[in-house]
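A protein chain is absent from this complex, but the other protein chains hold their places.
Order of writing sets the labels: A and B. Residues in every chain begin at 1.
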Amino acid sequence: MLLEVKDLSIEYGSVGAPNHGVCAVSFSISEGEIVGIVGESGSGKSSAMLAVLGLTREGGRIVNGSVRFEGQELLGLTREEWRAFRGSSIGLVTQSPRAALNPVRRVGEQIAEVYRSHRKATKAQARERALELLRLVGINDPERRHDAYPHELSGGMAQRILIAIALSCTPKLLIADEPTSGLDATVQAQVLDDLRRVTREVGSSLALVTHDLGIVANYCDRVYVMESGEIVEESDVESFFARPAHPASLALLSKQQDSQDEALRLRGAPLDRIVLPSGCFLHPRCPFADQASGCMTEHPPLYDIGAGHRSRCHRHQTVRDALPSRYASA
Amino acid sequence: MKTLILKRLCFVLPQLVLVAAVVFVLLRILPVDPVDRIAGQFATPELRAQVEEELGLDRSLGTQLGSYLAGIFQGDFGTSWLTSDPVREEMVERFPLTLQLITLAFFVALAIAIPLGRASAAREGSRVDKAAQSYSLFAGAQPDFWWGLMFLFLFFFKAGILPAPLGVLTPGRQAPDEITHFILLDALIRGQLGVFVDALRHLALPVITLAFVLTGPFTKMTRQSVLSVSKSEYMLYADATGLSERAMKRSLLRNGLAPVLTLAAIFFGFLLGGAALIETVFTLNGLGLYAVQRMLVVDFPAVQGVVVWMTAFALLMYLIMDLLYAALDPRVRYSE
Partner (left out) sequence: MSHLEAEREVEAFPRAAVGRHIRRRDHFVLLLKQSWLARIGVSIVTIALFLTVFGPYIAPYDLIAATPDIYESPSTTHFFGTDGSGFDIFSRVIAAPRYDVTIALVATILSLVLGSMLGLIGAFFRGWTGELLMRGSDSVQAFPLFVLAIIFVIGAGRSLINIVIIIALLSVPIFLRLIRSEVLSLRERAFVESATANGSSRMRIAFRHVLPNAMVPGFAQASITMGYAIIIAAGLSFLGAGVQPPTPEWGSMIAGGANDIINGRWWISIFPGAAMALTVFGFAIVGEMIQTVLLRRT
């Protein structure tokens, strides 16, 4: 296993009444694999991925869990060890790429700066590397783009710059958090194709965080579904799309296909997770929730439903049968 | 960059003309009557008419204003009604002192406020942060002229380590021959170290006083700005890419500094006028004191001159700061 995350929990806000951003999440990624992490916004997927790098957003803290990378435990690294690790072993591509770039520095310099933070290189060598990376991620006339400022770039272009930064030290794992949100459809496909191509070229694994199941279907080997701060379903892609086994997955699918079928939708928006509901965290919003199955009282474990396909739903059998077969070929 | 400068200059000139016109007209429509003051209340009508003619007040307001503005564009600010000397020369003599005072105060204030603001932002919510914030709130809301007196009491009367508030040099000491009109610079150029130290000692208290008051808003602004940068998406991302400590700190400072500079420029203009108080306390013969003294004796050309001069200088400062800002932040450069 390249990356192995166990029981990772993250809280936000005050210590007395924390918001449970991520609750005991476990997942793994092996070498060369492309893994999709899907979920609606607010499900905790971005927090979990950021925590792999030992980071949280403002007001957040990692309260529990273990993150192992090539067998080495990461949580507990010192500041300097983290600094050396981030960027060189795991590269990150975030959503809103233009906000992620320093607005007052040239993008080429920003690539070179990251490279020089991890590798001994002269300024000239770092510049060469930056130009090479710009070419690698599919940017025409890299010389000119090298000197551009972030606000002069289109969203797709800025996204490629982030990919170049993330790949600058040929990391073993690339985490791409909603890499195509805010881009139009053609650019989306180009960026994703480039992403897949370059990770293959440098031999990295790729964790693709998204809310778009279409992307998962087209690019990923395996998929984890997150909801309410938990992993609620994990599966290989074929088995997942053949018979998804969790209401959250169904909801994502039906949203994807603009289905008007209310019976498959979750009600309302994600709740604050300051007070966690008893039973299944999702039951207040779930169309399948049912007293008799214990949805309101018993927190479901990850049920193994065969061949590595797992679902955190008491009613996974009903759910698996609920999806009309015409959806099942996304 | 060039277009930015040109554009700004296009704004500066009308603003300057407007300010000159406003102060010119204001002085003449206010109920104070210069002829009364100069000819005396019991002057004969003939004498009054003669004075009026000498001062040019017999002409229409428009004509007066026109010739005044025309004069300014040739660098002629008229002659003082009190001393009959050219106003420009009188200002050139006094302005350098004010400028030295304010500039020194700015450097001292920034030298304290930037590290303090950074330290405060770096430990957000800690005791250090609370203390720094309380201090900046306090210092920003203080009457400088009173603090000047307090410092005088402490450092002159009690401790006796700094000189009496009687000008910029100990009475009897010869000022260096003028080259730049900036006494500190002139003393250095002439190699008169004694004069330099003496002037510095006389400027110490007024500078400290002004700097103290300035540290308030400067600290607040630095803290706010550094905090907003450190919580920005791009700093989080920089952290996620393992950017070196040195590079992170450099970004924090560079990105956080631009708003502080803008604020500094505004305060610089503000302080030019406000220096009158501190100059009065320490009997420093600067432009502020000059304006007050001349207004009290209705020397209109002198007063007008000061207002126009100070405005021009403030606008120049804004321009310089704008350019600095543009150099620090490319977004400004292109959005213009």
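Here is the rule we use: a residue touches a chain if its C-beta (ideal position, glycine included) is under 8 Å from a C-beta of that chain, and two chains touch if they have at least 3 such contacts.
These figures come from a predicted structure and were not determined experimentally.
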(message) From the list A:Gly42, A:Pro150, A:Pro171 or A:Pro300, pick the residue that touches the absent chain.
(response) A:Gly42
(message) Among A:Glu58, A:Glu80 or A:Glu262, exactly one should touch the missing chain; which is it?
(response) A:Glu58
(request) Determine which one of B:Ala187, B:Leu236, B:Leu252 or B:Leu284 touches the chain that has been left out. (result) B:Leu236
(message) Touching the hidden chain in the complete assembly: which of B:Gln15, B:Gln64 or B:Thr170 does that?
(response) B:Gln15
(request) Just the residue numbers, please: which parts of chain B touch the chain that's not shown? (result) 15, 18-19, 23, 26-27, 30-32, 125, 130, 133-134, 137-138, 140-143, 145-147, 149-150, 152-153, 156-157, 164-165, 220, 223-224, 227-228, 231-233, 236, 266, 269-270, 272-274, 276-277, 280-281, 288, 291-292, 295-296, 303, 306-307, 310-311, 314-315, 318
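The rule we apply is simple: only the chains that are shown with their structure count from here on.
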(message) With centres defined as the mean C-alpha position, give me the chain A-chain B separation in Å.
(response) 54
(message) Considering only the defined contacts, which chain B positions touch chain A in the complex?
(response) 231-234, 236-245, 247, 251, 254-255, 328-331, 334
(message) Can you tell me which positions in chain A touch chain B when the two form their complex?
(response) 50, 53, 55, 57-58, 82-88, 91-92, 94, 96, 99-105, 113-114, 116-118, 149, 151-152, 162, 165-166
